[in-house]
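Apart from one protein chain that is not included, each protein chain of the complex appears where it belongs.
Take a look at chain A:
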Amino acid sequence: MASLLGRFCRKLVVPGSAHGSRMVSTTSCDSEAVKSLNLYSAINQALHIALETDPRSYVFGEDVGFGGVFRCTTGLAERFGKNRVFNTPLCEQGIVGFGIGLAAMGNRAVVEIQFADYIYPAFDQIVNEAAKFRYRSGNQFNCGGLTIRAPYGAVGHGGHYHSQSPEAFFCHVPGIKVVIPRSPREAKGLLLSSIRDPNPVVFFEPKWLYRQAVEEVPEHDYMIPLSQAEVIREGSDITLVGWGAQLTVMEQACLDAEKEGISCELIDLKTLLPWDKETVEASVKKTGRLLISHEAPITGGFGAEISATILERCFLKLEAPVSRVCGLDTPFPLVFEPFYMPTKNKILNAIKSTVNY
């Protein structure tokens, strides 16, 4: 484990500080040591830092003790002990409820749900308890210390129950936050922000990128603010909005579109709830066109919310209808996955038809 963490500068972060403050990595360190890491290693680093900086934080879930099925929790049990990093029995509802209880008593509970497809038994606890705890107790209690991590999204061979993207269900719940990183560097910063945020957060990790995505990740403790979208590629003809693994696909489509003379602006939403409407609005007012892409089925997906809000705010500036390139309205298929997914070609076609509207 030592080799993974290396020497790092630790910024003193006060737990529970306001999520809006920008804590950028470059300030207090002597040298910004970075290391090339993949997604699960970055998340692993974030968890190590989170447990180190707060003695009352715990990580638990199914199989986290040996490192988890995706190796995100490697080394935690050895370093912090079985009292803080432990396996639970196979009961998602119980696990999340248990986490809510811990959080309500002032601890930080980082719960792992093994696959986002299995989060549904816990949906009741998240929606009815975690989201409403502060509200209905009149701020006497809150479960802000709760962070639920779950790998989501297609992985190529997952089939019905190892590939789902349930973010839309959670975006309909006032009281929780939904955060989805796109890369290792983002994941570490966003996860630390989510853990330290004084609200319960559901953190979806794109499982496709666990090993595939490799990036230079600063080794110290840094946080990326929630509810701030990022324009990762500037453009002038059309705005593309996405999150998680889908951004890699969208980026490919942007490059292809550029060859055809279309300048695309790509925005990573990062936090889906509450989402950064201002950034997207400003971008659409500049370009006049919007395309949203996500893996989840199109009907009722989060793209619908973005589309409706942007229409309200930018109606007169829009040159074309808002386009959504998403998964089909079927259960996530097994053999047909390549046909179901919003692929680069689908996005490219939609970009062209929107620009040529």
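List of remarks:
Heads up, the rule we're going with is that a contact is a pair of C-beta atoms (placed from the backbone, for glycine too) under 8 Å apart; a residue touches a chain by one contact, two chains touch by 3 or more; residues count from 1.
As a convention for this text, contacts and distances are computed from a predicted model.
The complex appears with one chain absent; UniProt names that chain "Pyruvate dehydrogenase E1 component subunit alpha" among the candidates "Pyruvate dehydrogenase E1 component subunit alpha", "Beta-amylase", "U3 small nucleolar RNA-associated protein 4 homolog isoform X2" or "glutathione transferase".
Residue A:D117 is the one among A:D117, A:E219 or A:E251 that touches the chain not shown. Within the complete assembly, residues 62-63, 65-66, 69, 87-91, 93-94, 117-118, 121, 157-162, 298-299, 323-326, 328-331, 333-336, 339-340, 342, 345-347, 349-350, 353 of chain A touch the chain that is not shown.
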